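Other chains of the complex are left out, but the ones given are in their true place.
Per-chain residue numbering starts at 1, and chain names A and B are given in the order in which the chains are listed.
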């Protein structure tokens, strides 16, 4: 494999997922940045936003379709939902492969998109084309796709531990309870009062508890894995004073008698025994964000509580890596037939 | 009311709850510290452990029963479970009123104590004497008691929001799900690897998910409030990188059709409308630790999610104040007929 042959663009590169992509690409032997775009910082050197990349000969450019298309064969879209569509469609038409980190192409159902994002999807015919970029679940589709919609950070931390237990019919899909805790970088680089240091540092709070936009993609993917269809999901996200890192605690009810931890261990081993980016902990051990920050790994713990008859799952990821940019690189590696861990050591 | 007339002792005063008690007593117009004890620091000035109290003419003494009994009329016990018993019984015998911040007298059932604390209770005959020191639930018993067992921090944050809904029979007692997040001071001043700054600062982790010692007192108190008896409780505590503060998210199922948020609002208003230390948020608002640190208030939010048909509760306290020492002072105020908020402004 010759180094640095795939030219990529990062559209909307001035935020945290853009920064993480630049960091990861800088250590990836086969990627070269064709352009990075930012409306706000066009014309400025990358170091004006990210001093740590001052050694790079790289400046932000205006997000122009032709400029992007002519400078890369694959574009990462790090844009707000709604705006991502405006780039994904014309770039895709010009033959540019797309890895979209926004929510615009994650849902197959345009009604769900409209309900949760309050927006009529203007390119709903593409929703079936895009592949949900969770490699552990859709690796083969990603391999042959040129349009990948990367999952949200919460969904990644939830689908990975839950899907195998639904598929194996040991856990009931009817009553899935999830409490998640996210670092503040998960809110993006949004200059707003609630995300000031002094507002966050002593704050633990849930938010959007009835209508978080990650709910429909979690439901979509878990329903997929559930032999008998739709799932009932209670999802309570929290913001806590860490920067990177996301932790989910998941409570499931067994859907049949006599589920044992050995059963669960076997199911997880079968699913994830050879996955490079899933770390199954021994039964009873508990996931910890400390073990995954700055890595692309999802750590998963499991246990069964005979007192309450609940299956207890914990998971931890870095929201910017496995929850966003690292997963995007993992998808790219698959799309190009590279070793899946390239640049993600 | 003449100032500074009640002499109190703090037994085991060198930890975080001891420090918080000294802080609160320093602002309380009717209390005077008779003695503070510490095996480790006996003979040393209080400032050797807590520099902020250097102005006080106060030194740690050996924890001797006679010394304590002769220097106070009420003793706060800030000792590990098991050890608290050894002081509570003889001090009580000598006529000293007791406010025990340990777990030793919270449970009425010695079997539960034995099961969770792995210890045969050596004074189980006193378990019925001690009053569970949650004023919002047991105010009248506290008023006439001379032996109060202060609740744990997690139980305070859970019992306050849940009990009224069980009592009013709008929430099912069968399937109570709680995810709680505690600041590290909740672990006490324990010099152990997992509580080092560098081990905690990027760490979000659950612990003791099947056997946390606060489970039986939550169950005891919620069963009390439940017309039809025992409750089913799933309790997942987490340690997160804040110092003070504790947040609980609670998921309940309605036990009858057509429960509305107005019903819930009314129930909470009836219970807590005139409580000085419960702040009911408007429906849909969510509790935040930021609003309660360094205060004795428990902030409670509630909502109903029609999509999942769950009642969603959030609560926040300062684990060292309403979760420990502030609640102890509140109990003392009640025991002595003082205004309940004295020294807790």
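Note that in this section contacts are C-beta pairs under 8 Å (C-beta built on N, C-alpha and C of every residue); 3 or more make two chains touch, one makes a residue touch a chain.
This is a predicted model, so every value here is computed, not measured.
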Total copies in the full complex, given that 2 are placed here: 4
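In this text, only the chains that are shown with their structure count from here on.
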For chain A paired with chain B, centre-to-centre distance based on mean C-alpha positions, whole Å: 39
Chain A to chain B touching residues, read off their complex: 177, 179, 181, 199, 202-207, 209-210, 232-234, 236, 238, 240-242, 244-245, 247, 249, 251, 286-290, 293, 303, 305, 307-308, 310, 312, 314, 316
